[in-house]
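This is the structure, below, for whatever I ask next.
With one protein chain removed, the remaining protein chains of the complex are shown where they sit.
Each chain carries a letter (A, B and C) given by its place in the written order, and its residues are counted from 1.
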Amino acid sequence: MENKELLKQRVEELAGRVNGEVEEILGTLILKVQAPYVTETLTAVKSFDDVPCDFLHDLAGLDLVDHLEVVYQLTSLNGPQHLRVKAIVDRENPVVDSVTRIWQGADYLEREAYDMFGIQFKGHPNLKRIYMWDDFEGYPLRKDYETEPIEIRNLVRQRIDGE
Amino acid sequence: MSIDKTEELVLNMGPQHPSMHGLFRMIVHLEGETVTEIEPKIGYLHRGIEKLAESRTYTQFIPYTDRLDYLASPHNNWAYVQTVEKLMGVEIPERAEYLRVIFGELARIASHQVMIASTALDIAGWTAWGYAFRDRERILDMYEMTAGSRLTVNCMRIGGMSAEPPAEFWPALESFLDDTPEMLEEYYGIFFGNEIAQGRLKNVGIMPKELAENLSITGPVLRASGVQYDVRKAYPYSIYDRFDFDVPVRYGCDSYDRTIIRMDEIKESVKIIRQAIRDIPEGPIMAKVPKVIKPPVGEVYHRVENPKGELGFYIVSDGSTKPARVRIRPGTFVNLQMLPIVAKGWKIQDVVAIFATLDAVLGEVDK
Amino acid sequence: MQTLNNLFLIIAHFIRSLFADPQSVWANLTMDVINFIIVVVIIVLAALILILLERKVAGWTSMRTGPNRLGPRGWFQTIADALKLMGKEDVTPAGADKIIFKIAPMIIFSLPMMTLAVIPYGNHMAPIDLDLGIFYFLAVSAISTLAFLMAGWGSNNKYSLLGGMRAVAQMISYEIPLLFSLLGVIMITQSFNLGDIVKAQHTIPFIVLQPLAFVIYIIAGIAEVNRAPFDLVEADQEVVAGPFTEYTGLRWGLFFLGEYGNMTAVSALAATVFLGGWQGPFLPGWVWFWMKVGVIIFFMMWVRWTFPRIRVDHLMHLAWKVLLPLSILNIFLTGLGIFIYRLVMGG
C-alpha cells in the first residue's frame, strides 16, 4: 500500500529528529517518543506532506506500572493513514505538554486522562477532574489504585452530626 | 439600592431537569435569556467501566458494553468483539457477519428514531416523540425475539453471534423495512416539515466545518457540517465494503441539518439491511474460538461508526485472560465539547435544542 | 322548545318571584350570589372536563387511550387528581416573598371568574350585562400578566423568574393584536356590549365578515392563555415549569384551574364575538354556545398536541411584525367596508 509506505517513511524521518522509536503492531504504525517531544512530534505529524494525520481521534492514558503513557490515535478525514503516537511520561512526575493548541478537541480527553491517571497537561486551559468530583483522592485507572470490595461499598455511610 | 447595576444570572440546569438527557448537568450563565457561558458538568453516571474491564475476562465484559450507548447496544457489542477478534486474529463466519450488519443497522435506525423523538420533545413536539418511539418498539421486539432482551441486547460474542434469529424474525424485519418510508414521511410531516420546528432549528447553533474537524467531532454531527466521512466507507470494517450505500452529508451546519441527517441515514440503513437480507448465506454463526479467551500480548485500536459518533476501543493485552487496559473512546463524549463553543450567544431554549441535536447518551459520555 | 331555550331564565324568574318585590335589593343580591356560584361552578366543571379531555386528546393523537383507570373509561381521573392535590403538603420556599407567593394563585383563579361573568350564555343570560363588556373583558384578562410575574418573582427561584419575565413579554405583546382584532367587530356593531354583538350576528356570524380578525384573535388568544405553541412561560424543557415551579398542592391546582378557566374565557369570547354566540337553529341557545366554545377549545388542544414550541424571538416577531400590522390592516379594511356600505346604502 503506497499510502502506508509513505507514512512509514515520514514517521521514520520524524523519529530520527525526536529520538523516537517506530514499531508496527497489527498493521498500525506506532511512534514512541519521550514526553518533552510531544508538541514537536504532533505538530510535525499534523502537517506531514501527502499523508497528514490531522484528526485527533483519541487521547488516552495508559499505565504500564513502571511508567505512564499518553496514547494519541491520529487519523485523517481525507485518507486512510492512521498512526499511534505514544508519549512516555514519568510515573512520579507525570507532566506532558497539552495538545489543546494543536487540536481544540483534546480538551475533554486530556481532562479525562488527568482525572484517571493524574497526568498533568501543561498549558491546558481548564485542567480539572471531569468524571470524578473535585476533591476525589487518587487516580482510579492507575494500577496501584485500590478499589474497595463490594462488602465495604455496600455499607451505608452513617450521617455525621451536623451534616 | 442602585438599579443600574446588572448581574449575570447563573442557572444550574440538571442533573434533574426535564430537558437534560440522562444525568447531564450544565451551568449556564445568562444575560437576560442570552447564554454567555456554558460549563458542562458530567460524571453523574460514571460507573468506571474501563476499570471494571480490568477485573473481568474478555467475555464477561461484553454485557458491560451494552451499558455504554444503551440506545444502540448491538453497536457497542460489535465494536468490542471486533476489537478482541482483531487482537486474536479470529475469522468469523459469513452468516454471523451478515447478522451483525443487520443488527447494527437496526440499532442505528432505533437510535436515530430516539434522537428524532428526543429532539422533537426538547422543542415540545410531544406527539412526534410518541410516533418515533412507537416505531422503535418494533425493532426492540426483534431484538427481544432473537437475543432475549430489549435494551441491553448482548447479542454478540467473540467469534460470532449469541443466537440465530428465530423464524418469525425475518417476516417482522421485512414488514418493518416496508413500513419505514411511511414512518419517515410521518416524522417529516409532524416534525421536520413544521414551520415552527424549522424556525427553532434552522440557522441555530452553527458549527463550521473547520471547527468540527478541529474539535474531533465524528458521526452525523460531523457529516451535518459538510464533511463526507464515515468509517464504514473510509475504513470498511466487517463486510461494509460489500454493500452499496451512500454517506449522507448536509452542508447547513445548523441544528436542523444535524437532526434531519438522521432521516437520511435511516434510509441508507434500510438499503444496507435489504442487501444483507438478499445476500445472507446459510451456515454457522459462531467461529471456533477457545472456551477461555486468551489473546496474545499486544495492543489494538479499532473503531466503528456508532449511530452517534465513532466508537473506538483500544485494548492492551498482557497475555492473560483479563485485559490490561480497555480504553473506550465514546463518540458523544468528544462531540459534547462543541456545546460550550457553539451554543454561546444563543437563547436558553436554543441551547436545549443544540444539546438535543448532539444526541448525547450519558451512558456513553460518562462511561 | 321555547321552555328549554329559556330554562335558566324561567328558573331565575321563579327565584325572583319568591321575594315580595322581585326587583328589590335583596332579590338582586340573591341573584348576584347565585350568578357568582354559577360562574365558579362553570370554571371548576370546565377545568375538570377540560383537563381530562386534554389528556384524552393527547392520548388519542399519539395512539394511546389516555387515562383509563378511574371510572368508566377514566372519566373520573381529574376528580381523583383534584383530591390528590388537596391532600398534598403546602410548601412555601424558604426564601420566598410569602405574601406575593400566596396571593398569585388566587389572582390567577379570580380572573376567569371576573371575565366569564360578562359572557352572554344565552339570550338575556349574561350574569352581568355590562355595556362595556369587551372592554372590561380585555382589561381584566390583562391582569393575569401581573399574577404570573408575582408568582415568578415571589417564588425566589431562577426558573420561576425567567418564566415570569417571559410571561410579561409575551402577554403584553399579544394583548395588542388581540384587542385590535376585536376592534373591527366593535366598529360594525357600534357597541361594546356583548349581548348586542351577539344580536348583531342574527343573519351572519362575524367570522364571515371578519375572517382575518378571527384568525388573529385565535392566534393571539392561544398566546394569551400561554398554551402551546406559545407556552414559553411554562416551557418545561427550558424553565422547568416557569412561575409554577415552586408551587405545590392546591396552590398549584389553582393555577391549573386558572389556566383552564382562562382558556374557557378566551374561547367563550371568540364564540360570542365571531361565531354568533348563542344563536343557532333547532337547539337551545346555551347548548349552541357551549358547542361553539367546545369546538374552539378542541382546536386549541389539537394545535397543542401537534406543534412544537415557537422560538422566543419568532414569538415577538410574530406579534409585532405580523399580527399587529395585519390587525391594523383589518381595522382599515373594516372602516373602508363600512364607508362603502354607507355610501351604497345612502346612510
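In the analysis below, contacts are C-beta pairs under 8 Å (C-beta built on N, C-alpha and C of every residue); 3 or more make two chains touch, one makes a residue touch a chain.
Here is the rule we use: contacts and distances are computed from a predicted model.
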Protein name (UniProt record) of the chain left out of view, among "Hydrogenase 4 subunit B", "NADH-quinone oxidoreductase subunit I", "Aliphatic amidase expression-regulating protein" or "Cytochrome C oxidase subunit IV":
"NADH-quinone oxidoreductase subunit I"
Which displayed chains the unshown chain touches
B, C
Per the touch definition above, residue among B:34, B:149, B:180 or B:275 touching the missing chain
B:149
Full-complex contact with the absent chain, from C:61, C:110 or C:245
C:61
Contacts from chain C to the absent chain lie at residues 57, 59-65, 68, 302-303, 305-307
Residue-wise, where is chain B in contact with the chain that is not depicted?
56, 59-64, 66, 127, 131, 134, 144-149, 152, 154, 162-163, 166, 186, 189-191, 193-198
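By definition in this document, only the chains that are shown with their structure count from here on.
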When centres are defined as mean Cα positions, the distance from chain A to chain C in whole Å is 62
Find the geometric centre of each of chain A and chain B from their Cα atoms only, then give the gap between the two centres in Å, rounded to an integer.
24
Where the CA atoms of chain B average out and where those of chain C average out, how many Å apart are those spots?
45
What are the residues of chain B that contact at least two other chains?
none
List the residues on chain B that touch chain C in their complex, please.
9, 11, 17-19, 30, 33, 120-131, 134, 190-191, 194, 196-197, 199-200, 347-350, 352
For the complex, which residues does chain A have touching chain B?
25-26, 28, 54-58, 60, 62-63, 71, 73, 77, 80, 82, 84, 103-109, 112, 116, 129-133, 140-141, 147
Chain A contact footprint on chain B (complex, rising order)
42-43, 46, 48, 50-51, 55, 86-87, 211, 213-217, 227, 229, 234-235, 298-301, 303, 310, 312, 314, 316, 325, 327, 329, 333-334, 336-337, 341, 366-367
